[in-house]
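My questions all concern the structure below.
Only one protein chain is missing from this complex, and each of the others stays in its spot.
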Amino acid sequence: MTVPLGAFIAVSAVLFFLGAGGVLVRRNAVVILMCVELMLNASNLALVAFSRRAGQLGAGNPLDQRGSVFVVFVLVIAAAEVAVGLAIILAAYRNRPTVNVDELHEMKG
Amino acid sequence: MIHNVWLIPAFPLAAFLINALFGRRWLKRWTGPLASLSIAASALVAIGVFLEVRSGAERTIVPLYTFISVGAFHANVAALVDPLSSAMLLVVTVISFLIHVYAIGYMAHDHGFWRFFSWFPLFVFAMLILVLGDNYLVMFVGWEGVGLCSYLLIGFWFERPEPAGAAKKAFVMNRIGDWGFMIGMITTFLVFGSMNFVDVFERVAKDPPAQGVLSLICLAFFLGATGKSAQLPLYSWLPDAMEGPTPVSALIHAATMVTAGVYLVARSTPLFAAAGPVLAGVGGVGALTAIFAATIALVQVDIKRVMAYSTVSQLGYMFLALGAGAPIAAMFHLITHAFFKALLFLGSGSVIHGIGGVQDMRRMGGLRSKMPLTYWTMVIAGGALAALPPLAGFWSKDEILGSAFKNGYPILWVVGVFTGGLTAFYVTRAIWLTFHGQPRDRQLFEHAHESPRVMTWPLLALAVGSALVGFIGFPPDNGFLHSFLRPALEAGAAQQAIPPEASNWLEFLAFAAISTAVGVGGILLGLSMYSRGRPDPAAVSRAAGPYYDVLVNKYYVDEIYDRRFVGVAKAFAGAAWAFDIHIIDGLVNRLGWAIKLAGGGLRRAQTGIVGNYALSVVAGLLLIMVVYGGYATGWLRR
Amino acid sequence: MFDILEPLLFALFALGIIGAGVCVVVLRRITAQALLMALTFACMAGMFLLLGAETIALFQVLIYVGAITILILFGVMFTRQDDRGYGLFFQRQSPWAAALTLVIALPVAFLAFSFKDPSTPSPKGGDLTPLAGSLFTDYAFPFEIASVLLLAALVGAIVLVKRDEQ
Partner (left out) sequence: MPVGPFGIDPVVWAVLRLVIAVVLAVFLVLNGALAQIFLERKIQAVMQDRLGPYHTGPFGLLQTFADAIKLLGKEDIRAKLTDAPFFLAAPAIVFSPMIASFVVLPFAPDVVGVNLNVGLLYLTTLGSMTVLGIVIAGWASNNKYSLMGGLRSAGQLISYEVPQILGLVTVVLYVGSLSMVDITNSQPGPLVNALILPFAFVTYLIAALAETNRNPFDLPEAESELVAGFLTEYSGMRWGVFFVAEYGEVSVVSAIMATLWFGGWHGPGVDAVPILGILWFTLKTYVFVLLFMWIRATLPRLRIDQLMGFCWKVLIPLALVNIMASAVIILAFADPRLPLAVVNWLLVGALVFGLPFTQRRRLQGFRKRTRESVAMRDVRLSP
């Protein structure tokens, strides 16, 4: 027996909202970054699941890998995002020694 | 050769780019020779094209690239090479070359040397585009281009207020004319669905539109022509344009640009011919301008202004010819006039250069001994202007008058002949006051000197031209020029459609005799007035009294324009300004104030805490889900 | 006896993913969180293997475990982690945030099961060739853009972190 597509999607949904909740709840910038990574991973799972299980529904070829292609792009984005995000965190940390995002509110109106 | 016709404008353009980019820092004095060489190159190409056209190649259209292509509207940048444009090319390039060379000497001590020689080729480029364009749009591009260059070059010495003002005046007046041109262009497109000369003329020949529409188009184009060619009522910028450097006056405001109007009308002969009354009007305006400007020229004391008014009046002659249905004669006069008027300007420029920038004839006098070469060339040019046989002006002007009479416009003929007399008089006066008699300003006289070679050789070349160029129109009415231009202007020259009879020597001699007699009369009168003082000029002016004042003040035209138009325009501008400040800006300010208020309120929402923003994003997501789910499940659908 | 293997592995990986994810969100020891995040990624790779996307799985491990986790550990080790008390009112949003997320998450997770497998059998075999195929033909341009993006991120990160000399 094979695992149904829905199960994968459900796992991805749960992980996604875990990440979202983390982004909302946690204050530590690094942790928030991690949670964002979780969300990206969840989206990856959904993409791969669809492209492997339902991919051949779309285009004609039975091995349609569109979703996986987008996973590759998501990986790229994630890498760039982490690099720049951490750089920003470090730069901010140099100015005021904290990683709590809600203490960096100079931009408030 | 014809298919490389694009080279002709290309050379000046290249010169312009090079000089404008590198002139200031690196090329400096070399900009002048560079520009002249580029013009020489295009002149050579132009000669090649001319010869090829002469050997029978007719009306070739050399497409360069597609300029605009919108829906039904296609405008290609293409060169129309036919006898008319090739002749024009020849004149423009050759004269431009001579004047460029002259300018190297004339502008030698000017700090804006590189600037001058980047704009001068640019002008030539624009003029060539104007001449070459195969449709009204491209022609218009060149038209605006020459307008721009004339503006830049009139205001070349923009440090002084007069040139700046003159430049602005020229630009504004030209704008009025250009507006006419645009109206004509657009109407042409609406009526004929194309702007290409060929198509338009074919359409006119086949199924001409309503007379009214046609007249409208022609009137619009003619308005443009009056603007560019300084005809009534838009002539008054040309005399002021003399504030620019003399080579500019010679090239732009005597030889080439101002003839653009004539070229436009000649080019559109089929149109104008189809709109008879407008054509007559053109002739009338031309005649009026001719005599009007000539009378003003009688009393001017600034040598360059005399030339300027004489230019206006000569242009009047050309329009007269066009109106009289003799476009070939018009072109003929255009060519000859280009030579001798350029020569006159360059000569006076050489005089001004020689005595250190003075233009007032009352301070000159007796310069003949100091600058003989200038003097003799000026005399030749003056003779040509006064239409003394066998100089150039004689043939062309005589042909104009003759054809005017033959085509049944005796009034125009009378006016033309009379104007010829005036012309002869004022040119005599100018030359005499400048070169003869006692020097009226000693120390000026002492420092006077003949101009350098680089200036005098162009003078000589032009003098030869002014003397001989008339013979391209010999024998009268079917000289070389006629047979050359006829195929181009045939379509319109209805009156000349009759195969040219072997020129009728008898009537030619009659006309020649009359006009020459009048001209000589004018010359003799001038000589007697200014050399012997009988009748004494001062006495004459006193006797003339108010009329004299009117002439001196140029019929108060500028003042009238000031009061009538400029005042109105200023009032309107003031009203617009008030509207802008109080209504439009007021609205904007109120709006900004309101937004500032709202922003001040919403500012509180910007907590600066990233978490809140993220939370709001997620809340938005919830909203979207609710709405979408609502529609999907249907309980939101009503 | 092999057909029980797949659901079993799936359950294992799912447990790993969700459990580790929960820990990442709730734990307070930042290094532990980082490591558990790496575990999540590893289990995610396992999921991909289950789905027969081994190339993606390897990319996943290579980039997430091999690079991103390391980077985040760097971030952890370069910064002092301390949890101060809340100063402002707006800083206390956790309860609402949690509630809101839950409100959204539950229906979505429930709806997720409504996705049915297509009647056609899902393609077996590796995803290397088709992936490369579509990546370098249809998606060549986005691929290039992505590379440019990476370069920009690289430079930007360096510029941000670089200390100016004076």
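Note that the chains are named A, B and C in the order they appear, and that numbering of residues resets to 1 at the start of each chain.
In this section, a contact is a pair of C-beta atoms (placed from the backbone, for glycine too) under 8 Å apart; a residue touches a chain by one contact, two chains touch by 3 or more.
Bear in mind the structure is a predicted one, so any value in this text is a computation, not a measurement.
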Among shown chains, those touching the left-out chain: C
Option touching the unshown chain, where C:Leu9, C:Cys23 or C:Val61 are the choices: C:Val61
Touching residue (missing chain; options C:Leu9, C:Val108, C:Leu128 or C:Leu149): C:Leu128
Residues of subunit C (touch criterion as defined above) contacting the omitted chain: 31-32, 35, 38, 54-55, 58-59, 61-62, 65-67, 69-70, 73-74, 77, 126, 128
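Everything below uses one rule, namely that only the chains that are shown with their structure count from here on.
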Most contacted chain pair (by C-beta pair count): A-C
Geometric centre distance via CA averages, subunit C-subunit A, whole Å: 5
Chain centre separation in whole Å, for subunit C relative to subunit B (CA means): 74
Mean-CA-position distance for subunit B and subunit A (Å): 70
Residue numbers of subunit C (touch at least two other chains): 88, 90-91, 93, 97, 100-101, 104, 108
For subunit A, residues that touch 2 or more chains besides their own: 20, 24, 27, 102, 105
Residue ranges of subunit B in contact with subunit C within the complex: 607, 609, 611-612, 615, 618-619, 621-622, 625, 629
Residues on subunit B engaged by subunit A in the complex (per definition of touch): 602-611, 614-615, 618
Subunit B partner contacts - residues on subunit C that touch it in the complex: 88, 90-91, 93, 96-97, 100-101, 103-104, 107-108
